[in-house]
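The other protein chains are all here in position, but one chain of the complex has been omitted.
Each chain carries a letter (A and B) given by its place in the written order, and its residues are counted from 1.
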Amino acid sequence: MTLSAFAQAVVDGVLTGGVYALMAAGLTLIFGVMDIINIAQGIMVILGAYLSYELSAHVGIGLLPGLLLTVPAMFVLGVAIEFGFMRRLRDQDRTQMSILVTYAVAIVIEGIVTAVAGVDYVQLQASYVNSSIHMLGFYLPDIYLIGFGLAVALMAGLYFMLYRTKFGHAVRASLQNRTAADLIGIDVSRVRTISVGIGVAVTAVGGMVFGATNAFNPNTGYDLISRLLAIVILGGMGSIGGAMGAAIFLLVINDVVAVWWSPTWAPLVYFAALVVVLSVRPRGLFGRAAVRAQ
Amino acid sequence: MSEPGSGAPGAGMHAIPAQPPPARRAPVLGAIGVTLAVFAAFPVLFTDPTTTSIAFFTLIFMISATAWNIFSGYSGYLALGHAVFFGSGAYAVAMSAKSWHVAGGWPVFALLPFGGLIAGAIAIPVGLVALRTRRHTFVVVTIAIFFIFQLAATNFGFTGGTSGMLFPIAPFSAANYNQPFYYVALALLVATTFVSWSVRRSRFGLQLLAIRDDEDRALGLGVKTRRVKLGAFVLSAVPVGMAGGLYFYFVGQVFPQFAFDPLFDLALALMAFLGGLGTVAGPLLGALVLESLQQYLTQTFSSDAIYLIAYGVLFLAVILILPRGVVPSIATLVRRRHAARSHPAGTMPEPRLRETAA
Partner (left out) sequence: MSPLIEVAGVSKAYGGVNALSDCDLEVHEGQVNGLIGPNGSGKTTLFNVITGYERIRHGKVSLQGADITNTTPDRVFGLGIGRTFQLTRLFMRLSVLENMLVATQRHEGWLRSIVRRAGSAQEKRRALELLDFVGITRLAHEPAGNLSYGQRKLLELASLLVADPAILLLDEPAGGVNPTLIKHLADRIRELNRSGKTIVVVEHNMEFVMSLCSRITVLSQGRALVSGTPAEVRSDPAVLDAYLGGEDDPSTQRQLASVAPGSAPAATVGTPPAASPRFPRPSPSEPRDDALLRLRNVTAGYGGGDILKDVTLDVPRGSITCVVGPNGAGKSTLMATISGLLRPRLGDIRFGHEVISGRTPKRILASGIAHIPQAHSLFPDMTVRQNVEMGAYTISDRALVRRRLAAVEELYPIVRDRAHVKAGSLSGGQQRLIEFARCLMLDPELILLDEPSMGLDPLTRGFVFEMVQQMNARGKTILLVEQNARAGLKLSSHGVVLENGIVRLTGSGAEVLAHPEIGALYLGGAVATAG
């Protein structure tokens, strides 16, 4: 492997890592506020991709303008799922039960998508999907740049929302100390519902970029969720910054391995990294010890 | 119920048998006998190959769900990676048949324990890593490990890649092709159920149930929790590996995408949940109902999509409406009825030892 191929792989990894970071940020946000692991996050990304596909291929709305419709649609879906299922889970065994429930939700969505769109692989098309620019010796596909740009913008937006707005403070407050949040007048259950909505809404953007860079069918959701879970665990569940770091770390390794060894083995790196890290640090790379009083 | 000691501290002095009341032992044995007879007679009574193959698939899932329950049901740790053992068992049998030039037919059945052994051996390192983590991380780690195996089976040379591996051809006549498979599966089911029942009433099983209810306190009572969990994990992998070998021998070929199917794990969990997690009969009943229903659905709706939707909706309904499962719910109901009949107002009956798992 030449040095330039290596550098190109690193750049590709960072660019795609940004998009994965966005999708994983939604997953980790939902875990943080709800203690729920949303297995349906993967199929929701695919659903977002299909929505973009239907809009661009059949309605004539481009991928980027289409986001104005798909993001709110996914937000509503998230709110509906929180309302319909997540808040019904009892506190005991909540996280474990949530995995089963959201897995079932994922199957239902997969069924609906399959019924409507079939199982053939599709890929999103637009003028900027196949073009690229050549800069500093790197080939940078436009869609990667757009995706990375969108991801960075949305992550920055998410960060701003969480750390600079009143609602964001309420989210973090409910996450850190539920009783105290109740006592200062925060409507914790509404905060949770909206957070889940936001966590799901980001999949619309993730789906658009993913669908433009990969061929997908309803089954792709499983591959995706397994990668997202690896990222979230490695980053420490509930930590958005950790998810970002872990996503870029894994995707860079993935792309380097793909170039240096073989693309078929690259995904193995994800899980191998996860297993190695967990055997050394069961809490993940960036995870903190749960503070538990007797 | 009055506080003990509130009247006389010696109030509990009257003798109580060490055994729970032995009532209804004979009917239970009778019911088991009848069920076994029905299962044994089934392929004789219904010879249609479509029917017997559905029956065979149902047995495979009854074995797997029962085995899954030995770990996940009793310990309360949800494992969503048992397809690893199902697939590994299948590959182990296929590979050993190939490299040892085993002839088709009964000799391949003799290789099934080897498939189980390999599955058990794989479970040791998998369990060592996965069981280091807390409960909800454990679930995710088992999923991740599952994907590693799926990828490996697809990409390794010796597994035959995406085209999979062929089993030796079974020399059974077309008309009676299903019967040998059915009876081997039935024997395996009886064995697995016996193991599950033995574990449930053993000290080991009690330790697992104690871990489910309060792992920290179990540790404080001297239970070697890590060792017990790993033991159960390995024990539950073995029958799944054997079932995998049998299933794919029946199909004739093993492909990575079927051998390592994420829906398999979910199916086991759903079956156990529907029937009753942590009971012996629950997973059997759940698998019997669900797998035959599933086969029926696939045959009725040719569309995968509708099948998926129906499956998902059913799953949601079970978890949200019957989170404890059918068997414990019925047990509670029966106990209440019984209590209302034989214990007028206020007193409680003495439920039997094994019905307390919920």
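What we mean here is this: a contact is a pair of C-beta atoms (placed from the backbone, for glycine too) under 8 Å apart; a residue touches a chain by one contact, two chains touch by 3 or more.
Computed from a predicted structure; not experimentally measured.
J.: Which of A:L3, A:V59, A:L136 or A:L183 touches the chain that is not shown?
T.: Residue touching the absent chain, from the options given: A:L183.
J.: Using the touch definition up top, pick the residue from B:L221, B:A317 or B:I330 that touches the left-out chain.
T.: Only one listed residue reaches the unshown chain, and that is B:L221.
J.: Extract the touching residues of subunit B with respect to the undisplayed chain.
T.: Touching the chain left out of view, subunit B contributes residues 1, 3-6, 9-14, 16, 18-20, 198-199, 201-207, 209-210, 212-214, 216-225, 227-228, 231, 235, 348, 350-353, 356-358.
J.: Tell me which stretches of subunit A touch the chain missing from the display.
T.: These residues touch the chain not displayed: 166, 169-170, 172-173, 176-177, 179-187, 291, 293-294.
Heads up, the rule we're going with is that only the chains that are shown with their structure count from here on.
J.: When the centre of a chain is set as the mean of its C-alpha atoms, what distance in Å lies between subunit A and subunit B?
T.: 33
J.: For the complex, which residues does subunit A have touching subunit B?
T.: Contacts found on subunit A: 37, 85, 88, 90, 93, 95-97, 99-101, 103-108, 110-112, 114-115, 119, 222-223, 226, 229-230, 233, 237, 264-265, 267-268, 270-272, 274-275, 278-279, 282.
J.: Which subunit B residues qualify as touching subunit A in the complex?
T.: 76, 78, 80, 128-129, 132-137, 139-141, 143-145, 147-148, 151-152, 154-155, 262-263, 266, 269-270, 273, 303-313, 315-316, 319-320, 323
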